[in-house]
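A single protein chain has been removed from this complex, and every other one stays in its place.
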Amino acid sequence: VTQDDIRFQERIDAEDKIEPRDWMPDGYRRTLVRQIAQHAHSEIVGMLPEGNWITRAPSLRRKVALLAKVQDEGGHGLYLYSAAETLGVSRDELVEQLLAGKAKYSSIFNYPTLTWADIGAIGWLVDGAAIMNQVPLCRCSYGPYARAMVRVCREESFHQRQGYELMLALANGTAEQKRMAQDSLNRWWWPSLMMFGPSDDQSAHSAQNMAWKIKRFSNDDLRQRFVDATVPQAEFLGLTIPDPDLRLNAETGHYDFGAIDWTEFNEILKGNGPCNRERLEARRKAWDEGAWVREAATAHAAKRAQREMKKVG
Amino acid sequence: VTQDDIRFQERIDAEDKIEPRDWMPDGYRRTLVRQIAQHAHSEIVGMLPEGNWITRAPSLRRKVALLAKVQDEGGHGLYLYSAAETLGVSRDELVEQLLAGKAKYSSIFNYPTLTWADIGAIGWLVDGAAIMNQVPLCRCSYGPYARAMVRVCREESFHQRQGYELMLALANGTAEQKRMAQDSLNRWWWPSLMMFGPSDDQSAHSAQNMAWKIKRFSNDDLRQRFVDATVPQAEFLGLTIPDPDLRLNAETGHYDFGAIDWTEFNEILKGNGPCNRERLEARRKAWDEGAWVREAATAHAAKRAQREMKKVG
Amino acid sequence: MSNDTQQALFGYALRLGDTSLVLGHRLSEWCGHAPELEEDIALTNVALDLVGHARLWLAYAGEVEGKGRDEDRLAYRRDVFDYRNHLLVEQPNRDFGHTIVRQFLHDSWAVELYDRLTASTDATLAGIAAKAVKEVRYHVRHSADWLIRLGDGTAVSHAKVQDALDRLWPYTGEMFESDAASATLAAAGIAPDPLELRAAWNARIAEILAEATLSRPADGWMQKGGLRGEHSEHLGFLLAEMQFLPRAYPDATW
Partner (left out) sequence: MSNDTQQALFGYALRLGDTSLVLGHRLSEWCGHAPELEEDIALTNVALDLVGHARLWLAYAGEVEGKGRDEDRLAYRRDVFDYRNHLLVEQPNRDFGHTIVRQFLHDSWAVELYDRLTASTDATLAGIAAKAVKEVRYHVRHSADWLIRLGDGTAVSHAKVQDALDRLWPYTGEMFESDAASATLAAAGIAPDPLELRAAWNARIAEILAEATLSRPADGWMQKGGLRGEHSEHLGFLLAEMQFLPRAYPDATW
C-alpha cells in the first residue's frame, strides 16, 4: 500500500469525486473500465430485443414511444462509452472486445422478445431492476461515470413508468391481452431477479468495490428492494408473480421469495442463452457491413481537410 | 434454296414430325431454339410472381394448390430446356443468356402480384392466354417440342380452371373480395391481350414460321379467340372488363375490343417494367448463391466415381 | 368545403401520411443495425419524426373524411390498394448508401413541399407543415451530408451510391405527378401543384450531386402507381408485419 493509495482512499472516504486526470489505482481504473464498458455494451445490445417490435408496435403512439426509447438507449451507450474513454480506452477498442465475445453485457438481453407484452415487461421489470442498480451509481466515486448515470437514470425511470403503463393497458384489456401480460411476467420475472447478480456470498470483488464506492449496496440488498417495490405493482396489475414461495414477511416487512435457479443463468453466461449467438452476430454484421461507410467518412474528411489546407495555404 | 430445303418443306407440308437427328435448315433450328428457350425462361421467371404469394395463401388448401402449380411450372421449364437441348444447345448456355439479359421471357411476368386475386388472375387470364398460344404448338412440326407441349398444355389447362375457380370464390365472396377481384382484372386484362404479341401487320418472321408450321395462327387470330372465350367468363364472374369499347359484334359473332396501348408494353420490353430488374436479379442471385452447391455436387460425384473405379480396378 | 375538395384533401393527407409512415417504417428497420452508433441514433430519430408526421397527417385525413377513422384505424386497417404512399419510400432497405439516397431524394421533395404548405389556405395543413418543416430541414441536411461523404468518399462508396441512385431514380417521377385532385387543391390554394416543386428539387439535387461527384441519371421511363394504390410487391409484406397486432386482436386497445 503506497502513500498514493492511502491518499486516494481518503478522498473516496470524504466523498470526493475522482476525475480523469487524478491519480487512481490500476485496479480501480480496470474495474471501472470493465463495468462502464459492460454497461455501455448492454445499452447497445439491449436495442435489439426492443427494436424487434418497433415495426410491429400496435399503435402509432406506442411506435413513437418505442422508437424514442430505443434511441435513448443508443444515447446512453454514447455517454457511457465517453465516460469509459476518460479512463484511457477508446470506444473502438471496447467495441472490438464486445464483437470478439471478450466483453460481457447484461445476460437479460439474451432472452427473446416474443410478444408485445415483452416490451412492457422490459420497461417495467428490466429497466426497473436496472434503475435499482444504477441509482446508487449516480453517487459513484468516479465523476464522469456518476454524471452520466444521473442522465441515464432520469431517462430510465421514464422508460420504467412507460413500460408499466403499457402493462397496465394490457392488464386492463381483453382476456387475450391479459394473458399476454401474464405470460410475459412469467418469462421475465426470474431473469430480472438474476440481473442483480449472484448472492453476496458468491460474489467476488464486492468488498473492494464497496470500499472504492463503485458499489454501494450488495446484490442481495438491491434484489430485495426490487422485489419489495415490484410485488405491489404486480398486484395492482392483477398479475401473478410466478413464485409459489413469495410472501410478505410480517416480521421483516420484506417479501420472502423462492430460491433462484441459477442453472439457466449460468448457461446463458456461457453463451448458451436463447439469443446469445444472434445478438452478437447482429452487432458484428452491423459493424462489418458498415465498414465501407466508416471508411468513406474518413476518406471524405481527409479530402475536405486537404482542400481547406490548400485554401488557407 | 437447296434440295435439302425443298425436301424439308415437303416433309413439313406432309405434317411429318422433324426429329433431332433429321436435317433441318439453320433458320428453323435458330427460330426453335429461341422460341423454346424463351418459353422455358418464362416458366422459370413465372415462378417468381406466383411464388410471392405462397407464404401468404389464405387457406391451407389454396397454399397446397399454389405450391403444386409453381412446382409444375418448374417441371415445364425442365421439359422445355430438354427439348431445346435436342437442338444442340445446353441448358447452362440458355440460362446464361437469360441471366445476362440477352434472352427474352414473357413480359407478363414483369408485372407485380399485388393481391391474392392476382394469383387467380394469372391462372385465369395469363395461363388462359398461354394455352391459346400453346395448344397449336402441340402440333408443331418439331417433334420434341410438340410432345413437351402436350404435357404442358394438359397441366396449364388444369391451372387455368383452378385460377378461374379462385376468382369465382372472390367474386362470390365479401365486397372486399369482389373489389380485389375487379382490381386484379383491371390490372391484368390489357397485359394479357399483349401476350399475343404485336398485330400481324407489325409482326416479323410470321410468314416463315407459318410455313414451317412452328406457328399455325396469327397473333391477332389468337388474341381474338382469347377475348371471345374470356368475356363470357368475366360476365359469369360478375366482373367488368376494363375496356369501354368492348362489345359483341352481331355480324361477325366476335367481340370487338378497344385499341391496345403498346407504350407500356414497349417500355417493359426495353427493361423498364415494374419488376424487370427484380425478376432478373432474383434469378441471378439464386444462380450465384447456388454456385458452391453445384460445385460441391460435381466434386462429390467425381470423388464417388473415382472410388467406384478403384473398387472395380 | 365542396365535396370534391374534401375528397381531394382526404387523399392528399393520406398521401403525405402514408409516405411518412412507410418511410419511417423502412428507417426503423435499421434500428440497432446501422454502421455506427451515431447513425443508429440519427436514423431512429428521423424515423421518429416521420412517424410523428404520419400521425398528424392521418389524424387529419380521418377528420376530413368524417367517418370516424382515427390515425390508427387508417394506419392499421387499410390493405395495399388503399395505401397512397410514393413507391420510392416502400423500396426495401439494401445497404446504408441506398437508404441515404432514398432519404435524400425524398427529403429534397419534402422540404420544398412542406415549406410551401406552411402558406396553405387550410389552417390545419399549414400548421402541420409549419411543425414538420423544421424537422424535415434537419433531415435533408443529414441525408445530403451523408450523400456527399459517400459520393466523394472512397471508390467503393462512390460506386455504391451511384448504383443506388440509378436504381431509385425511376421512382422519383411520381413525386411530381398531378391529377384532378391535385388540380382541385392547387386551385383552392390548399396545396401547391406537385409540378411546382420540380425546379427547386432539381436545383438541390444538382447542387448536392455535384458536391458528391455523382452523375444524375437520365429521366427515362418513370414508375408510377402508388397514388392510385398500385404498389410494388414489397408493400404487402411491410403491412403484414406492421398491422399484425391490430388485425390479430381487433377488439383490443393498446
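For reference, chains read A, B and C in written order, and residue numbers begin at 1 within each chain.
The definition used in the following text is that contacts are C-beta pairs under 8 Å (C-beta built on N, C-alpha and C of every residue); 3 or more make two chains touch, one makes a residue touch a chain.
Worth saying up front: this structure is predicted, and the values here are computed from it rather than measured.
Here is the thing to keep in mind: the chain we left out touches A, B, C in the whole complex. When the full complex is taken into account, the listed residue touching the unshown chain is A:T115, out of A:Q35, A:Q71, A:T86 or A:T115. Interface note: of B:R7, B:R139, B:R154 or B:K303, the residue touching the hidden chain in the full complex is B:K303.
Note on the undisplayed chain: of the listed residues A:V45, A:I108 or A:C275, the one touching it is A:C275.
Of B:E176, B:D200 or B:D261, it is B:E176 that touches the chain left out of the display. Residues 79, 236-237, 239-241, 243-244, 247-248, 250 are the ones on subunit C that touch the missing chain.
In the full complex, subunit A contacts the hidden chain through residues 49, 52, 56, 112-115, 179-180, 183, 187, 267, 270, 272, 274-275, 277-278. Subunit B meets the missing chain through residues 44, 47-48, 51, 54-64, 67-68, 70-71, 74-75, 77-78, 81, 116, 166, 169-170, 173-174, 176-177, 282, 285-287, 289-297, 299-301, 303.
Methods note: only the chains that are shown with their structure count from here on.
In terms of inter-chain touching, the protein chains here are arranged end to end in an open line. Per-chain Cα centroids separate subunit A from subunit C by 35 Å.
Averaged Cα coordinates give subunit A a centre that lies 58 Å from the centre of subunit B. Annotation for subunit B: no residues touch two or more other chains.
Along subunit C, no residue makes contact with two or more other chains.
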